[in-house]
Structures are given as C-alpha cells and as structure tokens.
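Some notes on the structure that comes next.
Left out: one protein chain. Kept in place: all the others.
Think of it as A, B and C in the order they're written, each chain with its own count starting at 1.
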Amino acid sequence: MTRPEIARRLHGIFAATPTPFTTAGEFDPGHLTSNLGHWGRQPLSGYVLLGSNGEAVLLTPDERVRVVEASRSVIPSDRLLIAGAGMDSTRATLEQAQRMARVGADAVIVVTPHYYKSRMTPAALERFYQEVADASPVPVILYSVPANTGIDLPLETVLRLATHPNIAGIKDSGGDVVKIGRVAREAAQDFCVMAGSAGFLLPALSMGAGGGITALANVAAGPLARLVEAFKAGDHRTAQRLQLTLLEPNLAVTSRFGVAGLKAALDMQGLYGGPVRPPLLPLPDEERGSLRRILAQAGLLEETRPV
Amino acid sequence: MTRPEIARRLHGIFAATPTPFTTAGEFDPGHLTSNLGHWGRQPLSGYVLLGSNGEAVLLTPDERVRVVEASRSVIPSDRLLIAGAGMDSTRATLEQAQRMARVGADAVIVVTPHYYKSRMTPAALERFYQEVADASPVPVILYSVPANTGIDLPLETVLRLATHPNIAGIKDSGGDVVKIGRVAREAAQDFCVMAGSAGFLLPALSMGAGGGITALANVAAGPLARLVEAFKAGDHRTAQRLQLTLLEPNLAVTSRFGVAGLKAALDMQGLYGGPVRPPLLPLPDEERGSLRRILAQAGLLEETRPV
Amino acid sequence: MTRPEIARRLHGIFAATPTPFTTAGEFDPGHLTSNLGHWGRQPLSGYVLLGSNGEAVLLTPDERVRVVEASRSVIPSDRLLIAGAGMDSTRATLEQAQRMARVGADAVIVVTPHYYKSRMTPAALERFYQEVADASPVPVILYSVPANTGIDLPLETVLRLATHPNIAGIKDSGGDVVKIGRVAREAAQDFCVMAGSAGFLLPALSMGAGGGITALANVAAGPLARLVEAFKAGDHRTAQRLQLTLLEPNLAVTSRFGVAGLKAALDMQGLYGGPVRPPLLPLPDEERGSLRRILAQAGLLEETRPV
Partner (left out) sequence: MTRPEIARRLHGIFAATPTPFTTAGEFDPGHLTSNLGHWGRQPLSGYVLLGSNGEAVLLTPDERVRVVEASRSVIPSDRLLIAGAGMDSTRATLEQAQRMARVGADAVIVVTPHYYKSRMTPAALERFYQEVADASPVPVILYSVPANTGIDLPLETVLRLATHPNIAGIKDSGGDVVKIGRVAREAAQDFCVMAGSAGFLLPALSMGAGGGITALANVAAGPLARLVEAFKAGDHRTAQRLQLTLLEPNLAVTSRFGVAGLKAALDMQGLYGGPVRPPLLPLPDEERGSLRRILAQAGLLEETRPV
C-alpha cells in the first residue's frame, strides 16, 4: 500500500491491541486470534500491534514477528494492520520493518529512539526517521509517546518528516492538543494525525486529528466510533457526553492501571486478557475491584462477548 | 454578586488585559481606560485585570488597586470585572481581595501560592483557598498556571473547592484538556471551567469549558467570539478553521513573545501597548517583525482601531 | 563594606534564620533578638535574614525592613548580616536593597525573579542582576534556589555576573556540585560560592565552595563548623562522619518538613520557633515525633539552651 492509500484509511478508531501471554508467560497466538475475531465485529478501522500496549519491548524481535504473522491470518484486508517496528538502533529498526512487511503489515509504526535522550536532537530524530522511511517496504507512522520515552517529537521535525513520500502520519500520545492542531494545519493534506489516547480524542478531532489509536478501543470500540460520528455530524452534545463518560475508563486502562489494567478489563468483558510480563506487575485485587466498577458505570460490561 | 450569578456570567470570551505603563514605567490609567473603551465595542463577556498578562507581580499592592479602580470607572456593569488578588501569603491575599471588592471588582481571581512548592500539598492549597473564599466579599475564581508557578492545582482539590459557596470557577492555563473535561463532568453544575489560553479554546469547549480568559482576546476578540458561536451551533468546520488560524497569533502573544509581545501587538493595532516592566525585556526589533507578519497573516491588523 | 571585604568574610557557616511570629501571626522582634543572642555564642560567620527560611515572601516589604533593623541591633559588626532583598520587579528590588542597606545590612542576597519563567532568559537574568548591583549601596549575593523558583541560574550567567564589582558571591541551593565546581574554578578569585543546603556541604567544600548558608546552621552550628575545620585540616574521615550524621537532620529541617520543621526544631532546642504563616501549614504531631527522634539521634537535643 502506498502512503496516500494508508493516509486515506488512517481515520476513525484503531485498537492498540495487547499481546496475550499464556499463564507460563509465552506468546499465546490462539487467544490473540480469538480476541481479533471479536474485534472484527466492532467498528474499528484497524489495529496497531506491538505498540506500548502490546508490550513490544518485553518481546524478542522474533516473537514480535510471530504476533504480526498470527494477526494477519485473521485480519481482513479491509482493515489496516499496523505493526510496531521501533528498536533502539536504526539498523535493527530497518530490519524489523522489513520483517513486518514480509508477514503482512500494511504499515509500520516507529517510536522515537530515546535511550540517549540528550543526543536525540531534532537533527538526529529526523535522520533516523528518514533512513527508516527510505528503507521500509511499507509506509511509516511516527509515534511520539513522551510518558514512556521522555521525548516529545518536536513540531518542526514532524512537519519536515511529513513531506517524506513514505511517512503517512503520526500517533501522538503526548496530549498537547495545540501541537496536534499545528500539525493538522501545517502538514501536507494527506498526512494524518491520530490521537494516541482516548482521553483527548474529541479535543484532538476538534483540532483536525483523523481519529485515535487507543488502548480503550479494545474495550469500547462502539462508543468511540459513535463519538467520531457525532463529531462529524456536528452533534457536539452527544460527542461531549460520550467523551466525558469515557474519561475514567480510559484512565483506568492507561495511566492509572497500565497494561495490566487493560488486560484485566478484557478478562472482565469475556475476552482474553491474561498476565503481563515482568517487570510489569499484575493488578492487585483492590484495583481490580475499582476497575470493574469504573467499567460497569460506563456501561462497558454490557458489551461482553464470549471468546 | 453571588456565586451563581458569577458562574452564570462566566461564559464566552474574557480578555486578560495588560497593564499599560508610561515610558517612565509608571501605571498609565489614561491608556488603560482608552484601551477599555475600544474593548467595550468588542464581543467580550468581561475582563481579568492583574493576572499574569497584567504584570500583577511587578506592581505594588497599591498600584494594583488603582488599576482596578480606574478600570471599573469605564467598565459597564453588564461586563464582569475580575481582579487578580493572589499574593504569596494568605493574609495578604485576604486583604487584597477585600480591597479589590471595595473598588468594584465583581470577583477575584487567585493564583496558587507557589514559592514553597514542596509544601503546597493538596491539603495546603485547599486550606488556602477555603480561607480566602470564606473571607472574600466577592466570589473567588481559582487560577492554575503551571508554566509560571510550577504548580498544577490537582483535580481532586479543584473538585473539593468547587463545593464552596463562594468559589465560582477556575481559569486553567495548563492545557491539560483531560483535566478540564474531568472538572466539567464532576464539579457542580454552576462551577465554570475557563480555558486559560486561546491555544486550546476549542478543545476546552469540546470538553465542557464555558469559554476562555485569554491574552489573545485583547487583539482578537471578534474571531474568538465567532469561534464560540460556531462551536455552539455545531458548525465544527468553522470553529476548527478559526481555532487553527488563531494558533500562531496566540503563541505570539503568549509563550513565544510573552507580555512584551502582547503589548507590541496592541501597539500594532493602534491601541496602547507600551513598555513592560523589568526584569521583563522589551521585544527586539526582529521579533517585532515576526509578530507583525503573524498578525497580518491572521487578518488581525485589519481590525485596527484608533485609540 | 566593599565586595572584596564581603567576599573575604563569606566563608564558613552562615545561618539562614527563620522569622519568628507571635501566636497571632505578627512579627515577633523579641524572640528574634533572643534567638540571635543564642546564635551569637555559636561558631557562625554571619546570618542571612529573609531568605526562603525567613518566610520573606510571606512578609510585607515593611515587615522585612523591621526584621533587619531588629537583627542589626544585636548582631555585632564582626558577623555579616546579609538581608534578602529580592522582589519580583527590578524597581522593587532596587528599593528594597536601598532600604536594607540603610538599616544596617552588610550585603543583600537576591533570589532570581521567577514568575515569568519562560522569559527569564540568561539575558534577562543578567540584566536584572546588573541593574540591581549597579544601584545597591551594599554588595549583592546571587541566590539560585530551583526547588522554589523553578529557575537554576545558568553557569555562564553566574560567571559573567561574577565580574561585576558589586557582586560578591552566590548561594547555590540546587545541589549540582558540578556547577559549584565550575563556578569555583572559572570565576574570579574573590567571588565566593556558598552551599545553599547543609546536605551537600562537604561535597561543595571539596569542589571549592567557601562554606554554607543553611537552615541547619540554626540548630547545628557547632557540628557544621567542625565539619568545615576537619575538611580544611585534611581529616576527611571526621568530615565525612559529621556530614553523614547531619544528612537526616538536614532533610528534616528542609525538604522533608520545611520551615515548620525548622521552627519546631528550634522549639525543641529551647529556642523560639513558633508558628509559620499560612499558606504554610503547622507540623502535624506525628511528624513532630519523627523530627524529635531524628534530632536526638544526631545528638542535636543536647545542645539545648534556654532562650
């Protein structure tokens, strides 16, 4: 798929899907495909596999390829499969992008390199993404997630990279809606900004984002899709009501309880969440209770489907 | 005025007005009232005097009272006059609130105390605002501006203070739209959240804010008021177009060029901006040129009115 | 006194003294002078009044002058009296420096202005201190305390200001010992760096600091002076033992319990601590117990003197 095609389809709600593990801690392709079967009946535009919610950094490069391979086998071609390919080094990222393309990824999403923070100048970040985009067989999506990396991809760098023929958009999880607005205004028409969290989906849409790539989409695809529709229809009251209702569930499956919270929420919905990999810790029982109450109050436990 | 009255009128666009100084650096009441005469013909709901844009911390307490006195003489009663009254100590803040009420302020706005940052626990901040609100003759508006103070008034503290019968709302300049949404959702119906910068006005409105108290309103009241109208009417395309157009002018009169930039913009519009007080520095000539281009491109130099 | 004289005497241990208040919250000159009487028998080189520990920001400018006036009446001329004179505006700082000189301050210490953080560029800070130093009748000491102000006076600015004939030194509370070392190495011979906290006194001495201006000196002048002596004598074992012993008491009267902790410690030693001014909160009883244990374990309750 070319950049314009990807950019055209990079709208609406994408699930940043978690990677299921067996109780022994091994990648569990069966539960991944059964989850994807459920999500296939939800109003999603596609999936990001092996992002932060996919515990990518806790998997080996080979395991990551297997995750994408297993997913592609059940994700139809009318839904985008975007695979995380970011590694610390440029050479490893290039290799991973090529492998992901070979097993069927429509695009790759690449987190900012971040270990050598003080050296990750705008020039270094720009060079990195250019080299990755030059070599990647599929379009590249930028990924800025300062809460995890300590690096907020600068506006000017985003704008410069937005002119690359193989860079289709950005997932911005920083929550700086002014930056989102400036990218939407100043970048090329077919460069798409996606909200990286459902907590600021409506504000991001109001600033010109095309949609969201979010953890919450795994447990609330319906309400999120309705929010986007209400926004487009100019029904700002409905959009606001949905957005405000989803704030607490969103926090619960992201910053408050983390990936362990997201997986526990899936378990509560009858999907498979399962354990996280250490050093992440499982959700304590009392937090599990809070999570259940939050999901129930937002009406998210009625959507339960058997896996 | 009571809290419900203030809260009812705390909607739409408020100008966070600068304090004019003569070239000798003295408070210049004549230019303040002439500016207010111009703004009186703009679609503003009211004014905040002696906030960050008013250089409050660079004026003596007596000078601040004179600013409000001079302003009230020309601000009609159908527009809210909100006066900055925050001081470092509780006792000085109480005194200043009383003085401001005596010279005609409809409400006072009180910045978080911040010098002893590590001691400004939620408990200390809550106690501070309670004591101020208990004693203030007019309703109190909370003011959280982490870029200046290093303190972001915590959500839980805001929600607790929102139940006080003499606290009417909050000006939140932090730009965290998720927090704005949570306050809008969880606080009492008649507690109003106002965006503290025009950069995220539309996102804030989408989250339930009542409007904005902003520097940009001094130079772009018309477009900002039209943005609010478009939002209310469900015309999200117009609202978005206005918001995106205003992003750069807003940055220019806030974080990029500061109060000196705001005052220079007033000068360019034919109002009186004049000098800032040291340690603030005047705007260098090359930045003045950039500012003029930015305002012109946004169509904000056509609105010029003679003072 | 001239800069060289001040710089020559800016060595050893200075107490950053708290300002006593009556239970009604008024400045209490009697207890200030009785405390100073006690400290007069301690091995101190002088005093800083109206720094962060002096709750300067919680006093009116007039009250601050009275504090210095009362102190000078009992501080002999062979001990330096350094008065806090920093205000938000340059003009107010100039005026305050002049008033402090008139009532007997040997030097003034001036905190970085900080409300308009993003505008406090190196150029703005340099201009501010130059104007203050040009006009001050007594030498100026720079004061960088990022935990309170959010601003760390940059090395290059310090070095440039160190060439001013009326700037004698810096109190650096940031704890960046590399910066302290670079100032000690690169600034003029008679520009003195003083550790702003007893927590890093020995490391600062090892880097070339002349001594410390610290809260802990109010309750542990003896051990701190012995630490300096041991360091100078090359007895690094004794110096280290004293430094490590003082770490916990120092934390207790600074970042852990704040000025309320420092005042409670004075009360426990038989001096007068008394209340803090709101919005600072009094020390809760359980923390008072912890503080007592910490002081006792470090042998600091044996030095008790009746006031």
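Points to keep in mind about this one:
Just so it is clear, a residue touches a chain if its C-beta (ideal position, glycine included) is under 8 Å from a C-beta of that chain, and two chains touch if they have at least 3 such contacts.
All values reported here derive from a predicted model rather than from experimental measurement.
Hidden chain, full complex: it touches shown chains A, C. For the chain left out of this panel, the touching residue among A:P4, A:G25 or A:P137 is A:G25.
The residue from A:M1, A:L58 or A:L159 that touches the chain not shown here is A:L58. For the chain missing from the display, the contacting residue among A:G210, A:P223, A:G258 or A:G273 is A:G258, taking the whole complex into account. Along subunit C, the points of touch with the absent chain fall at residues 175-178, 181-182, 184-185, 199-200, 202-208, 231, 234-236, 239-240, 243-244, 247, 251. Counting over the whole complex, subunit A has residues 25, 52, 57-60, 88-92, 113, 115-121, 123-125, 127-128, 131, 147-150, 255, 258-260, 277-281 touching the chain that is not drawn.
Going forward, only the chains that are shown with their structure count from here on.
The innermost chain, defined by the distance from its C-alpha mean to the mean of all protein C-alpha atoms, is B. Between the CA-based centres of subunit A and subunit C the separation comes to 51 Å, rounded to the whole angstrom.
Inter-chain spacing, taken between the CA centroids of subunit A and subunit B, is 36 Å.
Of all residues in subunit C, none touches two or more other chains.
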